[in-house]
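Let me begin by presenting the structure, written as structure tokens, before commenting on it.
What follows is subunit A.
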Amino acid sequence: MQKRSIVPIVYILFLMLPIYWLIAMSFKTTNEILAGFSLFPQTFTIEAYVTIFTDPTWYWGYINSIIYVSLNTVISVCVALPAAYAFSRYRFLGDKQLFFWLLTNRMAPAAVFALPFFQLYSAVGLFDTHLAVALAHCLFNIPLAVWILEGFMGGVPKELDETAYVDGYSFPHFFVKIFLPTIKAGVGVTAFFCFMFSWVELLLAKTLTAVAAKPIAATMTKTASSAGYELGLLAAAGTLTIVPGAIVIYFVRNYIAKGFAMGRV
Partner candidate 1 sequence: MAKITLSKLRHSYMQNPKGPEDFALKEIDLEWQDGGAYALLGPSGCGKSTLLNIISGLVVPTEGKILFGDDDVTSLPPDQRNIAQVFQFPVIYDTMTVYDNLAFPLRNRKVDDAIIDQRVREIAEMLEVTDMLGRKAAGLTPDNKQKISMGRGLVRDDVNVVMFDEPLTVIDPHLKWKLRSKLKELHQKVRHTMIYVTHDQTEALTFADQVVVMDLGEVVQIGTPVELFERPAHTFVGHFIGSPGMNVLPCEMKDGAAFVNGQKVDLEGPLKAGMSGKSEIGIRPEFVSLGNKGLDAKVKKVSDVGRHSVVEALIGDLSVMSIVEGTLPNKGDDVKLSFQQNQTRLYRDGWLATEMGGAS
Partner candidate 2 sequence: MKTENQKAWFFVLPVLLLVAFNAIIPMMTVVNYSVQETFGDNLFFWEGLTWFEQLLNSERFYNALGRQFLFTFLILIIEVPLGIAIALAMPRKGFWVPVCLVLMSLPMLIPWNVVGAMWNIFALPDIGLLGYTLNHVLGINYDMTQDPIAAWFTIITMDVWHWTSLVVLLSYAGLVSIPEAYYQAAKIDGASNWSVFRFIQLPKMKNVLTIAILLRFMDSFNIYTEPFVLTGGGPGNSTTLLSIDLVKIALGQFDLGPAAAMSLIYFAITLLVSWLFYTLMNREDLNTEGER
């Protein structure tokens, strides 16, 4: 048992190394970074963080990202819930084909779809809004949400539904009061995955925004090219992009563990 745990420990160390390097670098001065190799910051500075938190173009990047990611998570989960219920409980015309078609939407190379997306959202007047990014991310998040939720719902015996109807619950009442609480863990896991994939996607988010809803990732790319090689600032901004994800995963960790216990994620 003890010998086996070496494997995950080594793996986690491997995962942490680049992250450590990013964080260490964010506390170094640009001069120190370029001067040569140092394992720890020699002259510890939080200058990069000060810049980020005082400059609106920086911190609004974070706020924008968080807004459209949250919006997308809410939309994806709400829309996927009834659909997943339908897939897990009923057979209907074209259900299998529909399921596979949904899945195929993860396969389109986002790179070339960027331009049509830009045209589409400009045409409907949503360009440079948080809603545009949130809706665009539904393309790959909804299929995922439906799939995960369907798995969890499949684990709930059908008798639960039937008992509730016998007890005189209406469908919406049953769904909200009884069904949702039983698959709480599943909803948590789904929300987590939606958040994650929306947070990490950049290409569409960048394409669909200009100023008002510009995501943090886009701000970073711009800095990387315009301000020369401000590695410290870039590292600090990068470090800060890890924070929201880390917070979210901390909150849903028990759901995820439970989700695993249910055997389906």
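Inclusion criterion for the candidates: all candidates are chains of the complex that A comes from, given by their letters.
In the analysis below, a contact is a pair of C-beta atoms (placed from the backbone, for glycine too) under 8 Å apart; a residue touches a chain by one contact, two chains touch by 3 or more; residues count from 1.
Here the structure is a predicted model, which means the values were calculated and not measured.
The candidate list 1 or 2 contains one chain touching subunit A in this complex, and it is 2. Per the touch definition, subunit A reaches candidate 2 in the complex via residues 4-8, 11-12, 14-22, 25, 33-34, 36-37, 39, 75, 79-80, 82-83, 85-93, 95, 98, 100, 102-117, 119-120, 135-136, 138-139, 142-143, 146, 196, 199-203, 216-217, 220-221, 224, 231, 234-235, 238, 241-242, 245-246, 248-250, 253-254, 256-257, 259-265.
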